[in-house]
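A single protein chain has been omitted; all remaining protein chains appear in their positions.
Note that the chains take the letters A, B and C in the order they are written out, and that residue 1 is the start of every chain.
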Amino acid sequence: MKYSVFSLLKNAFSGHKNWQAAWRNPDPKPEYDIIIVGGGGHGLATAYYLAKEHGLKNIAVLEKSWLGSGNIGRNTTIIRSNYLLPGNNPFYELSMKLWEGLEQDFNFNAMVSQRGVLNLCHTDAQRDAFARRGNGMRIDGVDAELLDAHAVREMYPYFDFENPRFPIKGGLLQRRGGTVRHDAVAWGFARGANMRGVDVIQGCEVQGITIENGKVVGVQTSRGSIKCKKLALCAAGHSSEVASMAGLKLPIESHVLQAFVSEGLKPFIDGVVTFGAGHFYVSQSDKGGLVFGGDLDGYNSYARRGNLPMVEHVVEAGVAMIPAISRVRTLRSWGGVMDMSMDGSPIIDKTSVHGLYLNAGWCYGGFKATPASGFCYAHLIAKDEPHKVATAYRLDRFRRGLMLDEKGQGATPNLH
Amino acid sequence: MLIPCPHCGTRPVEEFTFLGDATVIRPTSLEPSSMDDWMDYVYLRDNPRGNYAEYVQHSGGCRAWLVVTRNTGTHEVHSAVAAKAMKAKP
Amino acid sequence: MSGFRIARGGLIDRSANLNFKFDGKSFTGHQGDTLASALIANGVHLMGRSFKYHRPRGVISAGASEPNALVELREGARREANTRATIVELYDGLTAQSQNRWPSLENDFLAINSLASSIFVAGFYYKTFMWPKSFWEKIYEPLIRKAAGLGTASKEADPDTYEKAYAHCDLLVIGSGPSGLMAARTAARSGARVILADEGSALGGSLLFENEEIDGTTGSTFAQAVISELASMPNVTLMPRTTIFGWFDGNIFGGLERVNDHVAVPPPFEPRQRYWRVHAKRAVLAAGAEERPLVFGGNDVPGVMLASAMRHYANRYGAAAGKSISVFTNNASAQRTAVDLQAHGINIAAVVDTRKNGKIINVKGGKSVKSVSLADGSHFECDAVAMSGGWSPIVNLMCHRGAKPIWNETIAAFTPPDMGSQFTAIGSASGKMLLSECLRGGIAAGTFKGKTPPTPKCRDEAFAIQPFWWVKESTGKAFIDYQNDATAKDLPLANREGYGHVELAKRYTTTGMATDQGKLGNVNAIAILAEAAGKSISEMGTTTFRPMYTPVSFGAFAGPFTGHHFQPVRKTPLHEWCVEQGAVFVETGLWMRSSWFPKAGEDWLTSASREVKATRANVGLCDVSTLGKIDIQGKDAGTFLDKIYCNTFSTLSIGKARYGLMLREDGVVFDDGTTSRLADDHYLMTTTTANAARVMSHIEFCHQALWPEMDVQYVSVTEQWAQMAIAGPKSRATLQKIVDSFTLNDETTPYLVAKDITILGGLTARLFRISFSGEHAYELAVPADHGNMVARAIMQAGQEFGIVPYGVEALSIMRIEKGHVAGGELNGTTTAGDLGLGKMMSTKKDFIGRMMATREGMVDAARQCVVGIKPVDKTMKIRSGGHLLNQNDKPSMANDQGYICSVAWSPMLNMWLGLALLSNGRARHGEVVKVFDGLRGHHYLGEICDPVHFDPKNERLHA
Partner (left out) sequence: MLRTSALQSVAIQGRFGADKGQPGLMLSVVHPLAIAMVIARKGKSKVLKDALATLKSVNVLWAGPDQYYVQSTVKSETALYIELKTKLANIASVTDQSHGRVTIRISGPKARAVLAKGTPIDLYTEEFPVGKSALTQMAHVGVHLTRTGNDEFTLSVFRGFSESFWEWLTSQSAEFGYQVG
């Protein structure tokens, strides 16, 4: 059923009794051409684009829990394409373009909201780094503006310009950046994929990968064995666990990242803002909650929850940036398990096992990548060659010394 | 999370800095043929869910590097031993 | 206006009148009231508006779970949005405003949303607002955003202060009702260190309002006696007004103490709130149970209240919710409300019990209750409704570490999971609904050793419930989540549309996502969803419980670390001297560094240029104390340094300094600096300011985890020494005047010497002949307490030569003139080769980073390496961050050749100069490139050149 004002009105008259399920809940078939492990944003987007762009149909997405229970359902919803390195920026810009047409494309309002992403800087060195980044964006036609302190103050007069420890010197603004209603992205892709014949299967955990003669032939799951010709991993924070089923060791560690939401407020902050002198970023949801976060807790973790020191660390920075936020209350905190790669950039590649594909290493930035990740991964799976904007996301880049290290932190995942 | 520093006693997690897997061993060979070992050492991680031995520094305390055994699924901390002492053992 | 003040009784001080304002109207209450109880006593039921439909709402509960009666408390910079009127203690002069309404609470324009409610069902957003595409950004979303949210936060800086503190105990008791009091008393009597925390303004829990009899006295008298005893014990800390909001790893609890929220303004030197981190050996959850609403038409009309809340208001505050009340229940407990209210002379219009097939279908009334209609067709006039849908143990905290609660059929509620002995639940929080069980459970939990003491005698009231979830016959809206306006019908709808998992239903309908986090509504929602999905409640399960149990202010988490105190300030030992010299400071990490020393009327560039010129012409003095200094000793110190640096230090002669380059294990440059050998087994390493701490930690790791067999000791001496660079042709002459008894010349102090000397008649000092500026220069280190004095002495000595102080701006200009790499080039991605220092990498030894630095990508000729750059038009300014393109290429990332890392105005060469990273740059000196600076709308031609712009033969260094 296509969603529209008319379908909504029509259903209102019948007491909303006639809505159909947004997706079927099928039992797994014995065999698929392609199985995607992980019903998060990337897995669902991959299925969607495989069906839509490549006309493939016999596909299943296997999700161990409920749909969108992973990081797609717990991120702070920021989208932007303000990356530094040539291996990254064109990919994220493709993603931005896909976001811009996404809702009409999959007929689901995911509330793509280009309210602007502003990164504050507090030192000359930071400003120089932003100038480098901003020009890297502009050189490729991506929008970027370098603001001085005055311009930031015009936008956000209630930030700390009076008594700051680290004065705000300006910021890098990408107006096309913004936020998207995270859950709706999973739902929209799931519905879109479902309509194109994909089986979206919840409560189906992949527990083993069957390999014969160096080639993937199927998976063992909590709902029995399923055969497949190609197997595409999309397990985000659980990538290492799933890859180990095929005997692969990844350049990835799993870390917990916390996020927070405040009580609902009348409009308080218009765009997305990141503090440059501490770990804090914030935006306001369409419901009115301030959605904010900061840094990883710092230790390897598969528990989706963090501890108080990081809460304090993040909130201290929040109050340093916006003194008025002090009397606002934090409503809820939660955590997600991040697939932190060794250089902070993702991997979309084939593996040494024939028919086994890998999509991982998104760190805490993979939400914005969802459409492009699905798009490029689908391309790789369908054609066995990388999409042209995703050629740098190779697994052998570490071996070859071609890291994509935006932050220059080196092989220390919790510093990316 | 509390970590029982062998030198300082039990202290909360904010006094510690985590570096990661303590089971990896730095290769000694400088031959190009050892590159895979180096690659493994610098970049590849088992990243298990469950018990995990990791390098942790008591950076906000005695500054000793420790090998902490902890469950990455539950955050339960089992032990903390000075890295120095750990290495001294054969 | 139906509520009123009951003539007698309660725990309020009727002699103390407090004046307060709600929505501009003045009222009077008493000491001991909450804002909610005072409003009820004044006949006010309408206190708020709901989120989506803007339904008129009144108070439902008497505590932390309140979803409706949220107000903006206080005014101006102290305004607090979304404050629960039910926990606001009344004080004289209190002001509060209702929220989410326009123009007024009575007449709220957006109440028209209610009319369209048949469209605004769960999930409607996702299905609409998509056409035409441009309308979303321009029209729909701005409207949605404007309507969203509840209260308005202040945008002024908070004038109050906050504190953080740690507490430790053998037993933390959370909740001070009968179970908590018994646990605390029993443990305390056995000598254990006990903390008893309760979010309430007074300790006692339900004993403060329930008519109980314990050990022959009233419950509240009994509680008072226990509390007095506890208060007198040195091993007990009583913490009223303290909410334990979260349980974390290591049995650490987060607590929020509302130290001064019950007064208009905190007294001097006192914080508004204090955030606690409680480290408990053991803890007990004695948080009691939450009464549930029933789900029926109009269950949100102001005046419909939880039955226990209604007797809470009557018994504790002497505030009656109405004159005639209908009671609607599915369990025995609401009978108490009928009995208690009747005792206060309030009429009970009807007692409707689902266990006897009674059902209220609808409540009539808009902004207040008029009557109720029952399923059997009868109607009762009344002005308030007391409802009880059963009791849910407050399991929240026990589920904060991931475990799920367990459904218990007998009490029709979720009970806490077993989390081991460190944290156990007692009393109603554990599902024990009888008072005697609560007392007994408390005593058992508080028994540390020996025999369990006897349980006080009390009267028990039987607890009996027959689950009943939803009056489906209702025609009016039946609310599940009051604040978010999720109705009973939304849940089957969610299920029908595929969102039948409890977590999906939550997200699709927003049930449980409001400020009360589903404290009242979630169990009802789960039950209704389970029925729709054809599952049992146990199979359906709960959503995830998360901190905060109740919301915690940002201020509390930030504590005193706000504004200028966000991070500690680190000052150099020469700070005072810098101030005397008129320095302008700049934040560098935590340090404050002197940036330039302007004379009257000078801007930074004029000042820095003058400082450079004077230094290069005569002599300058610069505070370089922030450089990291690490003292390294031991038999293996030299061999150890050979591992840490890519070049060799074991061969360095005693008394000499050498420039060293450190890599990370991945082969990328980590840090650089000069390291000196002071004795055979003694080195002094210097690091960059930025990496000092990281290098220290790296050294500690390398020794302890990689090469513990080495005999090496290290300690940071950054803070022990005040360090000064004395640079310029007259530096030697200047220094000569302060050193004791030796002549400075190329024999005694050749380039790269490092020696211990004395100055000014016996003062210990270390002298290094090294140079960052490219001039003949020294660094002099003296013990920090003497720093200012020595700097003054040098200034005096150099006066005759025209000495100037210079700051980091001048330093930076000089290093760019000299092509020395620094932060802009050491950016964590450059190799030694990129920096032109590839030859420093020894091939004779193992060192950190050696192998990884040989990977193909790390030695690729096309890598970007450091070059000099200057504008082709010498009058033009260049800036950092411009990208480099081949002259004939179009701007694009694919064509990108590199970028400018550092720039400076060179007063020596009279033009702007820079250092850049350029692909294959060393082969391109002399080439003209296009500089793309789209950000600043500025494109120009730049000439690539050797990075050493000034004095390429280093003549000045050796002069």
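By definition in this document, a residue touches a chain if its C-beta (ideal position, glycine included) is under 8 Å from a C-beta of that chain, and two chains touch if they have at least 3 such contacts.
Keep in mind the model is a prediction, meaning the values are calculated, not measured.
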item: Contacts of the hidden chain among displayed chains; value: B, C
item: Which of C:E213, C:D631 or C:D951 contacts the chain that the document leaves out; value: C:D631
item: Hidden partner chain, touching residue among C:E106, C:D711 or C:D873; value: C:D711
item: Which of C:D92, C:E213 or C:E270 contacts the chain that the document leaves out; value: C:E270
item: Residue numbers in chain B that touch the chain omitted from display; value: 7-9, 11-12, 14-15, 60-64, 82, 84
item: Residues in chain C touching the chain absent from view; value: 163-168, 193, 268-271, 277, 279, 560-561, 565, 567-573, 576, 590-591, 631, 633-635, 682, 710-713, 715, 717-721, 760, 762-764, 783-786, 788-789
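Simple rule for what comes next: only the chains that are shown with their structure count from here on.
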item: A-C compared against B-C, more contacting pairs; value: A-C
item: Where chain B and chain C are represented by their mean Cα positions, the distance between them in whole Å; value: 27
item: Multi-partner residues of chain C (at least 2 other chains); value: 248-249, 252, 277, 402, 665-666, 852, 855
item: Of all residues in chain A, the ones touching two or more other chains; value: 303, 307, 399, 411
item: Touch list for chain A against partner chain C, complex; value: 3-5, 7-9, 12, 15-17, 19-23, 25, 66-69, 73, 86, 89-90, 103-104, 107-114, 122-123, 125, 128-136, 138-141, 144-146, 157-158, 160, 162-167, 181, 183-184, 187-188, 202, 262-268, 277-278, 284-288, 303-305, 307-308, 311-312, 315-320, 323-334, 397, 399-403, 405, 407-411
item: Residues of chain C touching chain B in the complex; value: 248-252, 277, 279, 402, 665-666, 697, 700-701, 703-706, 708, 846, 850-852, 854-855
item: Contact set on chain A toward chain B in their complex; value: 240-241, 244, 249-254, 297-303, 307, 309, 342, 398-399, 411-414
